[in-house]
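Taking it in order: structure first as structure tokens, then the write-up.
Complex shown without one protein chain; remaining protein chains in place.
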Amino acid sequence: MNFFDLKGLLQPLGAVKQLGKKPHTINYPYETKRTADRYRGLHYNDLEVCIGCGNCSTICQNAAIDMINIDGITAKNGDSGLRPRVDNGRCCWCALCVEVCPTGSLSLTKDYIYVTPDANAFLWTPGVSNPDAKNNISFTSDTNLSLSMYQRVPMRELDGMERVKSFAEVVLGYSEEEARAEAQRCISCGLCSNVCPDHMHIPEYINAIAQGNDNDALKIIYDNNPFPEMCGKVCTRRCEDVCAIQVRGEAVAIRWLKRYATETAPTAQKIKDIVNPIIAEPNGKTVGIIGAGPAGLTAAYYLALRGFDVTIYEAQSYAGGMTMFGIPKYRFPLDSVKKQVEYMESIGVKIKYNTKVGRDISFEEMHTAYDAIFVGIGFQKAWTLGIENEDIPGCIAAVDYLNIINRGDSFDVGKKVAVIGGGNVAIDGARVSARYGAEVTILYRRRISEMPADWEEIEGAEHEGVHIAIQTIPTRIIKGENGKVSGIEYLKAEMIADENGGRPRPVAIEGSETILECDTVIGAIGQEADYSWLPESFKAKIEIKRGMMIVTNEFNQTGDPKVFAGGDAVNKTADAISAIADGYMAVKGISKFLLGN
Amino acid sequence: MEKETTLYIGPQHPGITGNMMVKLKVTGDTISSASTHVGYLHRAFEKLIERRNWLQSFTILCRFCVPEPDPMELTYARAVEEIEGREVPERAEYIRTIVMELARIQSFMLWYGGQSGSSGLYLVGQWSVGDRNYILDLFEDLTGGRVYHMYIWPGGVRRDLPEGWKDKALKTMDYLEKRLDEYDKLMFDSTIFQKRAQGVGIIPKDKAIEWGVVGAPLRGTGIKHDVRIDEPYCAYDKLNFIVPTQEGGDVWARALVRRQEIRQSISIIRQALDKMPAGEFYNKIPNPMKWSIPAGSAWVKTESVRGEVGFYVESDGSNKPRRVHVKGAAYTHGVTVLEKILVGQNIADVSFILNSLGVCPPEIER
Amino acid sequence: MTITENNIKQPIGEYIQNWARKHSLFVLAYGTGCGAIEIPPTMTSRYDAERFGIRGAATPRQADVLLITGYLATKSLKRVIRVYEQMQDPKYVIAFGSCTINGGMYYDSYNTINALDRYIPVDVYINGCMPRPEAVISGFVELQKQIASGNAYNATKYKENLEWYRENQKKIIKNWRMPDYNW
Partner (left out) sequence: MDNLQIENNILETIKTAFKVEGKVVREKRVEITAHKQLISSILLFAKNQHNYIHLNHITCVDWIEDGEFEINYIIWSPTTKNTLIIKTRISRENAQMENIDNIWDQANTYEREMREMYGIEFPGLIGEHEFILEDWDEMPPMRRDFDTLEYATKTFYQRPGREDAKDVREELTKQSGEEIPEFAKKYSREK
């Protein structure tokens, strides 16, 4: 090769022509370059939207995110009160925390310069360290992009017109594949457990289902709930209201997953095999329980496991209380409770049927015979409507109505039915009537959004052709020529805002009387407890206020230290899961009271 | 006979491509034997991945090789997809192709700087690394990150193309094409570079494959092998491009291959942008904390700038990988191949040859 | 005679000395980790750090600034300490990226140190993974500020607390085969 290759020597000199050109140098820091619209800079957290589920902290592979308490933010239902803090000495700005944030509160901003001589100054609390960064957000994750799974696996149900034809169960349950997929959506934060009255170990059993260990799931469930099948079918599931996924999507179907877990144990024997309970040695203490409802049975079950000698007194000829005949069969089959009771009896719970305290055995007698007493009487008496003609034939309380139907007796509701009330019992009454081919109208004082009933139940009722007349106040029942109900008169109401800040009250509009023709009126405005069995001497000690028994501590102990109480007659929520929780807490209380642990 | 001395080049040496050391036995100016010493960048990725789940691993994986993180992301994503049987939407395949080629271009621009810098032509580096920023700007708009993009993940890509990105990319490609000619004048036309590069660091053609040479160094010996053609992935089988080869096997041949490849990459990006279908860009994975993958293993290869990158991924059916073993091109180039071809060369050519082989030490030790 | 700038009072000799030092920061070309990838863009035409007097130096003896560009493997730590001790005063250390602060994404790796300031004194930390060139320049500007104010005396601190540093260093470096440098 020629060393004096002229072209090769001169070509590079061509670069000289660049001399006159304007340099493309960014004159930082005197001028700045625009960062990209999705730049991944420092974190920002919308503290109001964040619920402290800690999913960001879990996904962070650098262990950079801590959950800490922040001044001014306290825990409440559906909010752990914790907020993320990023250790910028760990963070790699991969933004996975943003991708998995179920609420979308976490995002990254366009700021990125963080220079300091102090190595300990790199703890960064998004939203507190940069409160003004809201307008500078760049990397976010909307519901389409987020890795949170916002879509619930749909539950297979009978078709609306199909199901009114029979009392067959409406909900068909998850298949194994569906259950695994649904369980995978859970982020295991535990916000749900916190609001569950019974504090069931929800993240754990869902995770067990997700991993395919259904038996473990059932075992975890039985740790503090002996009625999972009932809860899996008819629970009021306040857990789902606070689910972290529910903020931007559909809550994890916690109830249906529990239902799925219980399907692995179709018989009492199977339950015993799977749960394989450890029964403690008898400790010689005796406990008497009044009422074999969910509260009483729960208390009995866990007391028996702890070695107590437990006897339940039940006025009816069956156990289960309101859950036995109070829930329509299309929601909750009858054999479920029977199976549960059979299982409980197999581990040593004794039940005396047709034994009403106060009639067959006196409370004093029990009080002396047992070391402790648990009262789980529930609500048996329906509230009366307090309007004209409510004692005539064709007018019935919903609980009585459901009881009659569930026992298999017949009750002629006629062609048109009016149901008064907005709770689950009212909807049950309506949907049962719809199954008898009646045209059903629900009269409710407030708006649909304020109905205490489950939204799924309301929806289900509407699918089955039930009409809901909102903002209506019944005034009298119209007596027909045959002495039976022929209609009901009501007033329209308007919602007046409460000056004390409470929820709006319905106020009747003068002269808006309307008459609804009907053959049956079903009242479902609530129930109350009956305390006629309780001797006056005890009423001084065991306080009863507005029909509720007053408990003095978290263990449901009453004024009489020997007597514990639970269930509808004690708690304000009056649902099955609260009753179970009461029973469970009373067990802890009784063992503390009697054994000191 | 002259005395043999031992000479250490690195780890702190301006000519070393990263943080590694070459121990030389020299007689006068001539190298009589060489051995590579690594471990200065060992972060134990493969151990760390055992503690991380399938998605968490993807953010750490791109750090395997600093100059070119994207092939690592892609290879991992493809391996996971192969084991799980997850489909990737067609649009994502095109986006991935574009990202891969952009990554290739930006890595070539860095190579321009290193290769010419190690022969004393610093101006090329000033230009090419400066212009490389325009590619990084494209990446920033697309992925939100300049260097570590963490963009290609199992199931597709993380975000769709932003508005106006296509035009911006095309404009950048036009600009780069013009600039490449300028670099040619400075580098390939320069007698200095030609004289330094020709006949230096020869890889024999008949031994190349057996030695484990891949990528541009292999094509520089005249053997046409490219994973993009042999086992097409992404959208490469739908695009037209040629795989350039050169005879000679020396630094010069490797440089020429790269010079042609960068132009091919620009053409691929243009085609891909043109042919890209509309639609989904991501086949969403389930909740990452509970996402487990059926047991199985996969060996997946991708063509990166320095050659072929292979991932061996093994799953035991849990939510964490059992084993992810990365084989980068540098694993052979930087150790056995380098040790062989350095024999008989000048000390001054060590960093020149290192650059031409594209040795990236973090790829060796991980 | 003293001079006051930015509320800092300095003898004029020191002021001139600091002014000169801050405008000639020679960075040792030692890419210790991934961060090295953002150094070329910072140094070359687009961001052109030479505007601030920042440029590369080939050997530790000529360098003023040691850039620790990210994680340090224990094997590298030994070399870095050696390089640092070879550097002549005045010398500064800039730590680059999350990994130097608290381990970054390699916090659980058996082979990378977590906190750099336990082993060599650090003047400025630049956060990021990777820090952009803008952030790198900000880091240098911060260092210049420190130098101008006469506060960048970390190298002296190292000499004074050498035993403490040695103890930490030897905890990681099991086989200490290094000469002790006499500055």
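Residue numbering begins at 1 within each chain, and the chains themselves are lettered A, B and C in the order written.
Simple rule for what comes next: a contact is a pair of C-beta atoms (placed from the backbone, for glycine too) under 8 Å apart; a residue touches a chain by one contact, two chains touch by 3 or more.
Computed from a predicted structure; not experimentally measured.
Q: For the unseen chain, which displayed partners does it touch in the full complex?
A: Checking the complete complex, the chain left out touches A, B, C.
Q: Which is it among A:11, A:141, A:184 or A:207 that touches the chain not included here?
A: With A:11, A:141, A:184 or A:207 as choices, the missing chain is touched by A:207.
Q: Per the definition of touch given earlier, which of C:92, C:107, C:140 or C:165 contacts the omitted chain?
A: Hidden-chain contact among the options goes to C:107.
Q: Touching the left-out chain: which of B:58, B:193 or B:331?
A: The single option touching the absent chain is B:331.
Q: Using the touch definition up top, pick the residue from B:38, B:61, B:129 or B:251 that touches the left-out chain.
A: Residue touching the chain left out of view: B:38.
Q: Extract the touching residues of chain A with respect to the undisplayed chain.
A: Listed in rising order, the touching residues are 52-54, 57-58, 66-69, 75, 80-82, 85, 87, 89, 119-120, 123, 187-191, 193-194, 199, 201, 203-205, 207-208, 211, 216, 219-220, 223, 554.
Q: If the hidden chain were put back, which residues of chain B would touch it?
A: Chain B touches the missing chain through residues 38-39, 42, 44, 46-48, 50-51, 82, 209-212, 223, 225, 230-231, 289, 297, 299, 301, 310, 312, 314, 322-323, 325, 327, 331-332, 335-337, 340, 365.
Q: Pick out the residues on chain C that sit against the missing chain.
A: Residues 74-75, 78, 101-103, 107-115, 118, 168, 171-175 of chain C touch the chain absent from view.
Everything below uses one rule, namely that only the chains that are shown with their structure count from here on.
Q: Which word fits how the chains touch one another: line, ring, star, complete or other?
A: Looks like everything touches everything, fully connected.
Q: Name the most central chain, where centre means the mean of Cα atoms.
A: A
Q: As a quick test, compute the distance in whole Å between the mean CA positions of chain B and chain C.
A: Centre separation, chain B to chain C: 30 Å.
Q: Distance from the CA centroid of chain A to that of chain C, rounded to the nearest Å?
A: 57
Q: Return the residues of chain B touching two or more other chains; collapse runs of consecutive numbers into ranges.
A: 59-60, 130, 148
Q: Where does chain C touch two or more other chains at once, residue-wise?
A: In chain C, residues 45-47, 105, 108, 129, 132 touch at least two other chains, as defined above.
Q: Tell me, which parts of chain B touch chain C in their complex?
A: Within the complex, chain B contacts chain C at residues 11-12, 14, 18-19, 39-44, 47-48, 51, 59-60, 63, 66-67, 110, 113, 125-127, 129-133, 136, 146-148, 362.
Q: Which residues of chain B touch chain A in the complex?
A: For chain B paired with chain A, touching residues are 52, 55-57, 59-60, 121, 123, 130, 137, 140-141, 143-145, 148, 150, 158-159, 162, 182, 185-186, 189-191, 194-195, 198, 282, 284-291.
Q: Name, in rising order, each residue of chain C that touches chain A in their complex.
A: My answer: residues 45-48, 51, 95, 98, 101-105, 107-108, 115-117, 122-129, 131-135, 137-139, 141-142, 146.
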